[in-house]
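Below is one structure, written out as C-alpha cells; comments come after it.
Yeah, one chain of the complex is gone here, protein chain that is, but the others are all in their spots.
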C-alpha cells in the first residue's frame, strides 16, 4: 500500500535535501542572526535555529523546497526539455519563477520577511554567496532563493515573537495582581 | 504617559470596529462554514468562529482592518482630499488598493486562502452581498474586501488544521505499541 | 553554437505546449469572454484572443507555463523523485506551489486579474473543468492554474484597456478643439 507522506516526515526530508545540496541549518541561522541582531541584541544562534525549525515545519515551505531542489537537480543532469533546460541552467536574471516560488513560501511571515527576502536575494551574503562560487556544473538557480526565503521567514518570526514576549511581559508587569 | 497599544488590545478593538460597521463575527463564520463544509463534513460554526478569532489575533490582519475601516469612514464623512475622495467614495472597479491591502493580510494562510479570497471578492455572498445593498451614503469600499480576507484566512486555517489532525490521528494509529 | 532563446520564440513555444496538453487559445478566450462580458457588453472573442496573445508575450508568464507543464509531464511519466512525485500526481489540495507560480505570473495585471484568478481556480469552469475529467493517468496539477492565470491576466488587461479607451474618447470630446 502506498504510504501517505506526512508533514512530519517532510520536515526531515527537506532538511536532508538541503544538506545534500550543501546547506546546513546553521548556515541559514547565521543569516538570520546577522539580519536580526541589530534589532534584538539578546538574540542567540540557538533561537535562530529554533525559528528555522518552525519555518521548515510548514507545508508551503516544504513544498517549495522540494520543487526548487528537484528542478535544480534535473537541470544539473540535463534532464529538462528545452528551452527550460537552458533558462534554468544559465540562471537567466530575467527568469523569475525561482523568486516567485520562494517569496510565496515566506509570504506568511509579514512584511519584515518580505523585505528581508529581497535584501538577501540581492546582497547574496554568507551561504548564498558561497553557492554562487561553486563549480560551474552545479546548478543552484532555485536553491539560493529558497535559502533567502527560509532565512527571511525566520527573521519575520523572530521579530514578531520578540514583540509578543515584550507585550506578555508588559501585561504581567501592569496587571493589578 | 502614552499607553502602548498591545496586540492583545487590538483584537478587541477590531472586533468592535467591525461590529460598528455592521459586521458580526458570526456573519463571517457563515462564509467560512459555507466554503469549507464541502471539504469537511464535520465542520461546525463554533470551529469556524474559533479560527476567525485566531486570524483576528494577528497584527497584519488587525492593521489592515484598522486602515481599511478608517479610510471607509473618512470617505463617508468626505474628509479625504480629492481625487482620492471620489475614487474611494465611488468604489471605482479599477481601484485595487482595497484588494491589495486585504489580500496581503491573508497571504500567510496558504493558497487555499488566496483563491478563496478571490472567489469571495468576486461572488459577493452573504454579508458581503448585504454590504452592497446598504444606503448610498455609506462607504464600504475596503470593508467588503477585509471580510473576504478574514473569511479566506480562516478557510485556509481550517483546511490545514483538519489535515494536521488527520496526520496526528494517523501517527497515533500506526505507531507500534 | 548554442542558439539564444528569444522572448519572441518563447511565445510560439508556449502556445504549442498548451495545444499539446489539449488547451487552445480559444478555450481560454471563452473564459475571458464569460468573465468580462457583464462589464463590457461590446466585448468580442477576437478582442479576448488579442489580449491573451499579449499576455503570452510576457516572459514571466512564458516561464511559469514552461515550468508548470514540465512538472506535469514529469509527474505523468513518474520521473520525479519521491515524495514530490506523489504530491503532484495526487494534486494534493494543500499543495500550493501551482497556485503560487500561476498567481505570480498574473500579478502584473492588477487586482481584477488577482480576484478573477481566485474565482476561476475555485469554480473550475469551461476548459478548466474539462481538464478535471480527463483520464486518471494524465496529470494537470499545474495546467489548470496556469490557464486560470492566463485568463485572469487577460481579464485585467481587458478591463484596463476599456477604461483607457473611454478616457481617450472623453478627452477628445471635451477638448475645446
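We call the chains A, B and C, going by the order they appear; numbering starts again at 1 in every chain.
To be clear about the criterion, a contact is a pair of C-beta atoms (placed from the backbone, for glycine too) under 8 Å apart; a residue touches a chain by one contact, two chains touch by 3 or more.
Just so it is clear, the model here is predicted, and its values are computed rather than measured.
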item: Touch with the omitted chain, as defined above, among B:30, B:63, B:124 or B:161; value: B:63
item: Option touching the unshown chain, where A:68, A:110 or A:126 are the choices; value: A:110
item: Which residue of A:47, A:62, A:85 or A:100 touches the chain not shown here; value: A:100
item: Hidden partner interface residues of subunit B, rising order; value: 2, 5, 9-10, 13, 59-60, 63-64, 66-67, 70-71, 74, 79-84, 86-87, 94-97, 100-101, 103-105
item: Residues belonging to subunit C that touch the chain removed from view; value: 4, 6-8, 59-60, 107-111, 160, 163-164, 167, 170-171
item: Interface with the undisplayed chain - residues on subunit A; value: 39, 93-94, 96, 98-100, 103, 110-112, 114-119, 121-123, 159-160, 163
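One rule holds for everything that comes next: only the chains that are shown with their structure count from here on.
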item: Overall pattern in which the protein chains touch one another (line/ring/star/complete/other); value: complete
item: Same or different contact residues where subunit C meets its copy subunit A, judged by the half mark; value: same
item: Between subunit C and subunit A, distance of the C-alpha-averaged centres to the nearest whole Å; value: 28
item: Touching two or more other chains - residues of subunit C; value: 94, 96, 100, 103
